[in-house]
Each structure stands twice: as C-alpha cells, then as structure tokens.
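One protein chain omitted, others in place.
Chain nomenclature is as follows: A and B, assigned in order of appearance, with residue numbering initiated at 1 for each chain independently.
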Amino acid sequence: MKNHVLRPLWIVLAAIAVFMVVRHFIVPADFGVEEGGNFTYNYHRLSANDDWKNFKVKYRGREYCQECHEENVESILQSPHAIIQCENCHGPAIDHPDNPEALAIDTSRGQCLRCHTYLPYPTSQRSEIPGFEDPEDHNPDENCVDCHNPHNPDLENM
Amino acid sequence: MSCSRRDLLKNTFKTTLAATLPLSAFKMLSPAEVKAYTGDSSIRWVFLVDTRKCVGCGLCVKACKNENEIPWDPPISRTWVERYVLMRNGRAHIDSPMAGRDGFTDSKIRENEIPPDQISKGFFVPKLCNQCEKPTCVQVCPVGATYQTQDGIVLVDRTWCIGCGYCIMACPYGMRFFHPVYKVAEKCTFCYHRIKKGMKTACVQNCPFGARRIGNMKNPNDPVTKLIMNERVAVLKDEYGTKPQVYYIGLDTNVR
Partner (left out) sequence: MSVEQVVAQGAEHIAVHGMDWTTKELFTYPNEFIYWSIQIVMYPYMTGLVAGAFVLSSLYHVFGQKDLKTIARFSLVFSLALLPVAMMPLLLHLQQPLRNMNVMLTPHFTSAIAAFGIVFSTYAAIVLTEIWFVYRVFFVDQVNALKGKEGTRDRFMYYLYLVLTLGAFDTGDAAVAKDKKAVTIMAGIGIPVACFLHGYAGFIFGSVKANALWMSPLIPVIFIMSAIVSGIALCMLTYIIIMEWKKWSAIIAKGKGDETVQLIAGAELDVITKTSRYLLGFMVAAITLELLDLIFRGYTAMKSWDILRSVMYGKDFVNIFVLQYGLGNLVPFLMLLIPGTTIRRVFFATILVLFGVFMMRWNVVIGGQAFSLSFAGYMHYHLPIIPHNLETYKEGLFGALTVIATPFVLFWIINKVTPSLEYKFNNE
C-alpha cells in the first residue's frame, strides 16, 4: 500500500498514452508543417492543397467558345461589347457542349441593365456608359435583344 | 591589472565571434535554410484592383459565385462590390445589395433618394480576400484547418474545419463566412484551381473593364508587379498589421 498518492498520476499517464495511440491512427499521415513553412501559417493536411487544385473549373473563356461559335466571337469582337466575355451573359460553360448541351439564352432586360442604367457618379466610369436614368423610359415592354443585337449592339447595325 | 582584464574580455569576445561566425555562415549556406527562407515556390500571388475602372456591373460576383459553388440566393459571397456615394455635405452612403451580384441598377441607396446635384463623388470598390502575408485568420485556427500556401494563398481544409468561427471573427475585412452546404469556414481562394492551371481567376477573367488583375509579385516583369511597384497603390486597413496583398488604385479615405 505504499505511495497510493501517485495512483491518479498513473491513470492520467495511461490516458495520455491511449490518446497518443488513437491520435496516431486518426490524424492524416500528411498532417504537418509544409516544408519551408512555419507552424503559425503552414500547419495543415498537406494534401488539402490538391483538393483545391482539383476543384472544377467552370468558366472557360472566350477562346474556348471560339472553337465552335466562331461567328459570334468574331462579331462581338468587332462591336462595342468586345470587352464582355460570352459566359457573362450565357453562364459558365462547365463541360458544354457535353454537359450542359446548350448554354442558357437569357433575354431579360436585367442582363443589360446592370451596365446600361445610368448612375450619376461624376468620378466613375459608370456614368460614361450609354444608358438610361430610368430604364422605364426606353421601350419598357420589350426585351432589349428584340431590337439590339447583344453580339453587335452598334447602333449603326440596327 | 585593469588592462589585462580588458584584454581578456577582448579575447573572449574575439573567440566567441570566431566560433560563431563560421557556424552562422554554415547556417546561411544550408540549402534547407535557403529553401525555408525563400519558400519552394517562385510565386507570390497578388491582386490589383483599379477602382477607377469599376462600373459596378457585378459580373465578377456572379462569376465568382458560379465558379466556386457559393449558393446564389443567400447574400454571402467570396467577393463583393461596394458602392460609395459621397455627398457635398460630407456624408457617405455605402451599400452592397446582395454583394453586388446583380449589379447596381438603382441610384437609390437603401430606399433613399440621392439627389445627383449634391453628389461630390461616387465610385465602386470591389473587395476580395487580401491573402495577407500575416493572416490572422490562420493564426487563430485551433486545428490547422486553414493555412497559407507557399505561393501566398490562404485556404481552408473542408475535411478538417470544425466550424468554430474564430477565423471569421479574426478577419478584419469580414471576408469569411460559413458555407451553407459544407458547414465549414469559406473564403476567397484567388480561384486556386484556376491560377494553378495558368488561368486567371473567375472574377478577373469576367471583368469587362479590367478593374481586377492578378499577378505574381516574385516576377519583376509581371505587368501587375510593375504597376504595383511604379504606381501609387494602397491597401485596405493596414493598421491591423496583416500585410494585405490586394493593392488598390484610386482608393479613398472613406473606403472601409
């Protein structure tokens, strides 16, 4: 019965030992500080980088559309809308034309008004885009694309 | 007596110096140390926002939400556009409805009519993660679920985050939020999956006006690096000491 005083300590040590064993099996093997990094900012599961690298790309860019929709690309490049990417109006290509087979054609006025509502901000380029203070004044009952060609909106070509 | 003591001191100093010098020299030359110092990548992603070019169309926010699978309807977003309308009387009207997702299509701010003749300046400021050099959000993560990559991007490990929200609290820029589907901390990654493939981020690619640009600070010939070096740029909230890496052209004192 000597030194019963240390008994709680043995229990604690045993608990720690069990925990360390469990920890060994649960924590991903590649968890640690990245080479050349420090504990404060670079302590993590190293393969998490790859998780993010493998994330799906959805916006493919105009160059991609050009492979199949050459006309549209060419036409838009000649127009005042040359700066606008196709996917801004048609949504992300993702795996188009496999999935989705066709991209959306959004003919709503909101599509155009995000740029073409005039805002009276003297120091902003926004006020230099042709637009309407109140879009309700400009053919409110029709879609813009009924009269304007979004791929070539030049007023000359109307 | 006193003289010899000084000699002794001098000699001790010299020998100590002699002993430590080669040691430190060796340390400096150790390849592991060199690697540790420079990091094993030759990239440091930085961002340049030209607020003078932004028109508040919100196409960057739209692209970001779609690209990064951030649910469309909730007002949360990895990136957003703020509108600042400063009046002649010094008042500032600021808003960012739905993070600017649908663009700014109304001159009213929070239902208030803003008389155009009293506006002294009005402009838009896109915001995104500053990918700080010293990110507090990473410092405070209790489990090592968020971290900085060698090329300077702060990422979240969705399989390890416990969702305590400490990083959300720690970010002075209010960048972070909980992803409503994955229930873990979520933040802008500079589209890590895109920039690693040599593409531009979704917001950069889809900005029609060139207000957003991304570059590599470690490449002196990178046009963005050149601009940051040669133009007068500023960062947001540098008083927090996080060393933010999103640089702005045309910032105003009213921008928060």
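Heads up, the rule we're going with is that a residue touches a chain if its C-beta (ideal position, glycine included) is under 8 Å from a C-beta of that chain, and two chains touch if they have at least 3 such contacts.
Everything quoted here is computed from the prediction, not taken from an experiment.
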Residue touching the undisplayed chain, where the options are B:P75, B:P115 or B:G210: B:P75
Residue among B:V55, B:I119 or B:M175 touching the omitted chain: B:M175
Missing-partner contacts on chain B, residue numbers: 66, 69, 71-77, 80, 82, 92, 94-96, 98-99, 110, 127, 136, 139-145, 160-166, 168-178, 180-181, 183-184, 239-241, 256
In chain A, positions touching the absent partner: 1, 4-5, 7-8, 11-12, 19, 23, 26-27, 31, 39-40, 43, 94-95, 99-100
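Methods note: only the chains that are shown with their structure count from here on.
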Chain A and chain B: spacing of chain centres that average the CA atoms, whole Å: 16
Contact footprint of chain B on chain A as seen in their complex: 31, 34-37, 40-45, 48-49, 51-59, 61, 83-85, 87-88, 91-92, 110, 113-115, 117, 119-126, 129, 133, 135
Chain B to chain A touching residues, read off their complex: 35-40, 52-59, 62-63, 66-68, 85, 102-107, 116, 119-124, 134-135, 138-139, 144-150, 155, 157-160, 189, 192-194, 196-197, 199, 202, 205-206, 208-210
